[in-house]
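Note that one protein chain is taken out, while the other chains of the complex remain in position.
Chains: A and B, in written order; residue numbering restarts at 1 for each.
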Amino acid sequence: MYRVGGKPYPTKILHDKLYELILHEKRLDGRSPYESRPVNIHTNLIDKADGSAQVSMGGTKIIAGIKVDIGSPYPDTPNQANMTVNAELLPLASRTFEPGPPDERAIELARVVDRCIRESKAIDLEKLVYIPGQKVAVIYIDIYVLDYDGNYFDPSVIAAVAALATAKIKKYEVIDGILKLVEGEYTKIPIRRLPVSVNLGLFMDKIIVDPTAIEESALDTSLIIGWSTEDEIAAIQKNTPGRLPFSIVEEAVRVSREVSIKYRKRLIESIAWQLEDTP
Amino acid sequence: MNETVRLFTEDGKRLDGRSFDQMRKVRMEVGVLDKCDGSAYIELGKTKIFAAVYGPKEAHPRHLAQPHRAILNCRYHMATFSVSDRKPAGMTRREIELTKVIKEGLETLIFLEEFPRSAIDVFIEIIQADAGTRTAGITAASLALADAGIPMMDLCAGIAVGKVQGKLVLDPSEEEDKYGEADMPIAIAPRINSIVLLQLNGRLTIDEFKEALSLARRGIESLYELQRKALKNKFAGIEEPEVE
Partner (left out) sequence: MPDYVVEWEVVTPGQILSDEVKKAGSHTYIYGGKVYSAVTGVVSFRTDKINIIPAKGPYRPQENDSIIGIITDIKPNMYEVDLGWHVVGLIKSKSKKGRTSFKLNIGDVVYTTVRYCGIRGVFLESGDGLKKIEKGLLVMINPVKIPRLIGKKGNMLSLLKRETECQFYVGRNGLIAIIGKDSKHEFAAASAIKLIEEESHIKGLSDRVSALIRKILFSEVEENE
């Protein structure tokens, strides 16, 4: 006979204790299950980058930088600018992160952030085409996890979007089919909407929002839901092993929607974003 | 973007003649490879995948071994010739991410605590890719694990749901995936009623998401029956064993 859900002993105690707390609507750091940590956003702190943002949520700190270059478009999208997202889990951030090329966690983070931004069509990539089929903008979004206390997904998406929305990029004009830099003038990256992601943790049949590192070490499974707008899901990733019961999915969507609205409100406040800026 | 592409015929059928809730032709076979401990082959339309399982065996390097459970090594890999343009050799970032989600999906189901200090290897090789490779891959991998006799809670089967020109379709084809608005791969262990793999690329409203889940669920039930049939076929004819 096999035993279901075996966990190493210390983790089992922690798991049971956290679950007990959640049943009483409490968590170790005093939050309620559906409460996220306060989000702090600083933008444009790196002058050399075209755009940058540092976001902290509790003990998790993320810095995101934007660099924009000129390059040729991909053959299958001649009328779109390119965008690539890269992420690194710096060894500064946790003793479990090691130097070296990005591991599967870092690649997953990069691809989830990429998906949130790309699939929600947050950037108007058509507007950054200078000469169709030949010269387009190439947007590099680089994300570094500086400090890790659980949930590096939500602040990474917020940091990337905040950096994009506040970036000032060089202005180019096309004269006689030749691309020329307009000295001293800058333009913005056209942003259509502000995607955010919400990381949810599951303890048996209970959901928590924005898990900390301790909670992440004990939870049964977790899920990231990216929202392009209030009513539209743009990305989902189940990012840890474990069973995700069917019955809990609808609740997860409902909870994450509320949190996403809160995140987006905070984001808009801190970057003073207005839709009119970029019609 | 590409509004000129038509993905539905006039009578509402899909280009390959399927209805919205119909998946492509599926073929599964168990025990197709000789040297490994368990193997499976799956065809989903033109997608062709082999999966092989080795182990439990000694974990290498030894410091990776866990004293209380087995570790699961997994590799989702596409052959260079499996896609229209030659895929560069080695693991791309996409493959590394899919390896991670597939590994975590399978890890959920296996009783890893039964084999302390050991490793179980799962290799998924896509020899032809035509949409739906990660879900067909996890379907084949769970069959290969069952073939190897590794104890697990349930088999799992996966399928993708796409949104194409405003309509939800089961098991999108490559065309539908390319020009569609959303693609949601999902793998479910039906008997324990749990999702083991879930991703979404693209935009869905909340209602569409719920509908997509139930559409996938129906598709997976029929895949699951095929899986069981494939396993039973392999072991058919087992009669009263002569036990000492």
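Basically, a residue touches a chain if its C-beta (ideal position, glycine included) is under 8 Å from a C-beta of that chain, and two chains touch if they have at least 3 such contacts.
No experiment lies behind these values; they were computed from the predicted model shown.
Q: Per the definition of touch given earlier, which of B:32, B:122, B:136 or B:152 contacts the omitted chain?
A: That would be B:152, which touches the missing chain.
Q: Going by the contact rule already stated, which one of B:38, B:105, B:172 or B:219 would touch the omitted chain in the full complex?
A: Only one of B:38, B:105, B:172 or B:219 touches the chain omitted from view, namely B:38.
Q: Looking at B:46, B:93 or B:117, which residue reaches the missing chain?
A: Candidates B:46, B:93 or B:117; residue touching the omitted chain: B:117.
Q: On chain B, what residues meet the omitted chain?
A: 37-38, 55-59, 67-68, 70, 111, 114-119, 146-155, 189-192, 227-228, 231-232, 234-244
Q: By the contact criterion defined above, which parts of chain A meet the unshown chain? Give residue numbers in ascending order.
A: Residues of chain A in contact with the hidden chain: 1-4.
Keep this in mind: only the chains that are shown with their structure count from here on.
Q: Between chain A and chain B, what is the separation of their C-alpha centroids in Å?
A: Using C-alpha averages as centres, the distance is 27 Å.
Q: Touching residues of chain B toward chain A in the complex: what are they?
A: Of all residues in chain B, those touching chain A are 68-69, 93-94, 96-97, 99-101, 103-105, 107-108, 111, 113-114, 151, 153, 182, 184, 188-189, 192-206, 209-210, 213, 217.
Q: Write out the stretch or stretches of chain A touching chain B in their complex.
A: Residue positions touching the partner: 2-4, 6, 8, 104-105, 107-108, 110-111, 115, 119-121, 221, 223, 228, 231-247, 249-250, 253, 257.
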